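What you see is part of a larger complex, with each chain still in position.
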Amino acid sequence: MQLLELSKFLAENGFANTIDGQTGVDIRAANTLEDAREGDISFLANPRYTNLLSETRASAVIVKNGEPTPKDLTVVRCDDPYGAITAAIIRVHGHRNHPQWGRDARAVIAESAEIGENANIGPNVTIAANVTAGRNAVIYPGCYIGDDVKIGDDVTLFPNVVIYDSCVLGHRVTIHSGSVIGHDGLGYAPVGGAWVKIPQAGRAVLEDDVEIGAGCAIDRATLGETRIGQGTKFSDAVVIGHGTKIGPHCMFVAQVGIAGSTKVGHHVTMAGQVGVCGHLTIGDNVRIGAKSGVHSNIENDAVYLGSPAIDSGEFKRQAYLVRRLPKLKQRLRDLEKEVAQLKENLDDTAAD
Amino acid sequence: MQLLELSKFLAENGFANTIDGQTGVDIRAANTLEDAREGDISFLANPRYTNLLSETRASAVIVKNGEPTPKDLTVVRCDDPYGAITAAIIRVHGHRNHPQWGRDARAVIAESAEIGENANIGPNVTIAANVTAGRNAVIYPGCYIGDDVKIGDDVTLFPNVVIYDSCVLGHRVTIHSGSVIGHDGLGYAPVGGAWVKIPQAGRAVLEDDVEIGAGCAIDRATLGETRIGQGTKFSDAVVIGHGTKIGPHCMFVAQVGIAGSTKVGHHVTMAGQVGVCGHLTIGDNVRIGAKSGVHSNIENDAVYLGSPAIDSGEFKRQAYLVRRLPKLKQRLRDLEKEVAQLKENLDDTAAD
């Protein structure tokens, strides 16, 4: 595709733009400034990378209106380079083309399972009794879908995903490799110095448009439901305890862990390695910084940080003072000396 | 089952109780106060949820003797609502019914493997040479059991579990999906700026009644054994380093990581995301709070918190003082002013 054509496509999709340079250059792929080669379109959205503009081998770069750029670099100027490159990637690369298996003869599908039209089911998949799945299911090799699982339309399960019995996946759910949905949580009662297992009789429900990264583990509820809200996205190795309910449109970065019976509102973001205790309520639009440990309820719209997590402004003040502790201690020591000196002087004065 | 019948069952199992309300109501399932519908029995054990009593649609609720309850709610009063609901769940729901495969023809079982009676082995399982397994093995699809592995009676491996060569699983061991037992730990010697692999010649042993969550990784020992003690339970994504030995009846919450060659006593609980360094000794009955980082040995019965982890009481005092740092700094500043003023006054007095 020529750059001019891509420019028109972007304009039609809400990204008004002007080309400054060669409009006829061929665009065959999108890439980062650093890795780009001839034929690639790239972008500058983070000022951290401005210095790469002069080094990139990209054939064209999407930049913000007003950005100073090297004279011989072809650029596409617009108001939202990040939005524009997203649209450009979708246009140039499209989404992944899955291998086409149809219903592979080496998949093991129970007779009682009801699989919708246009299914694409790889070899070595196991689909157990009474499973129902909607249209266009893509189920890669090595997946296991347990008894009585219900699956919506347009669901994609990458290789080696496991869905335990009775769980529910909505429409357009995507789960990456190695993730496990609906296994037993840590439910035991202490009896005579040993742990007695409590049957985990609930299930896990993933609502429409949920995407789960690789190696995640979402426990089924002991009773009732563990639930991941519509449009929520998880990165890798995220762990959700039994009975926890996550609202819609949340985003959890890798290695987040939420204990059981906690409720999380909508549009909550948790950065990497955040941990949240059980039986808590986290409000809507909350943002929690990387590695925080949450031990208490959090109000709507709060920004939390630290372990135990507190308001991020307060955390930063505390962290600043901890860094200043050597100076505070020095001031205390100086003051002690001064007071000792004062006392001596006062004694002298009094003795006069 | 009618509530009266369930009440009798509970009484026979050590939970003396009285019904206050309709003894004839039908109980078909157990559920949380929030998710319960008609036909469900629920429970109140955590005072955090007391306010849900007036809203629940449960047909009956198990509560503590003396708990005030809404007039029109049928309740079962007893001394231990949590123990009673555990017994009720086991009675009403029972444990999971596994799919029945017998020895599925699509499982790949080495001729030299000796599998006990009543095995239930799914398709796409691989059992390598010289494996021995006891009675009633349940092995879901996608599991791999390496050469020379020894497995006891009544073991359940959920889909896609991997057991490396020469490892040992005791009786009644249960392992959830995606967990890996006995792979090589991080054993390398630095030679000339590169890492040279040290063969990991040991094995991993899981004693009787161990249950392992989803996505856990338990390294084999370099030499000798990594060992998980009898009745110990892990949640998800727990990682155990090579040569580490965990005692019996421990409970580790999700994302706990223990480095190599550490020894942990019996009845130790570690909350979520705890990390423990290598070559340490953790005593019996120790409790370690969420997200703690353990860098030193811990005595029996201690309660530890923080990173580096210290006695929890001491940690709480320190955390309190860190939160008070802005006030401490203000007090220091006030005192400095006061001393300066005093000094000036003293100089004046002296000058008089």
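Chains here go by letter, A and B, matching the order in which they are written, and residues are numbered from 1 within each.
Methods note: a contact is a pair of C-beta atoms (placed from the backbone, for glycine too) under 8 Å apart; a residue touches a chain by one contact, two chains touch by 3 or more.
Nothing here was measured: the structure is a model prediction, and the numbers come from that model.
Asks: With 2 copies placed here, how many are in the full complex?
Replies: If we count every copy in the full complex rather than just the 2 shown, we get 3.
To be clear about the criterion, only the chains that are shown with their structure count from here on.
Asks: Go ahead and note the Å separation of the Cα centroids belonging to chain A and chain B.
Replies: So the centre of chain A lies 24 Å away from the centre of chain B.
Asks: Quick check on the complex: what are the chain A residues that touch chain B?
Replies: Interface residues on chain A, with respect to chain B: 108, 124, 126, 128-129, 142, 144, 146-147, 160, 162, 164-165, 178-180, 183-186, 188-189, 193-199, 201-202, 215-217, 219, 221-225, 237, 239, 241, 243, 255, 257, 259, 273, 275, 277, 279, 293, 295, 307-308, 310, 317-318, 321-322, 324, 328, 331-332, 335, 338-339, 342, 345-346, 349.
Asks: List the residues on chain B that touch chain A in their complex, please.
Replies: Spelled out, the residues of chain B in touch with chain A are 29-32, 34-36, 42, 46, 48, 82-83, 86, 89-90, 92-97, 99, 106, 122-124, 140-142, 158-160, 176-178, 209, 211, 213-215, 231, 233, 235-237, 249, 251, 253-255, 267, 272-273, 290-291, 307, 319, 322-323, 325-326, 328-329, 332, 335-336, 339, 342-343, 346, 349-350.
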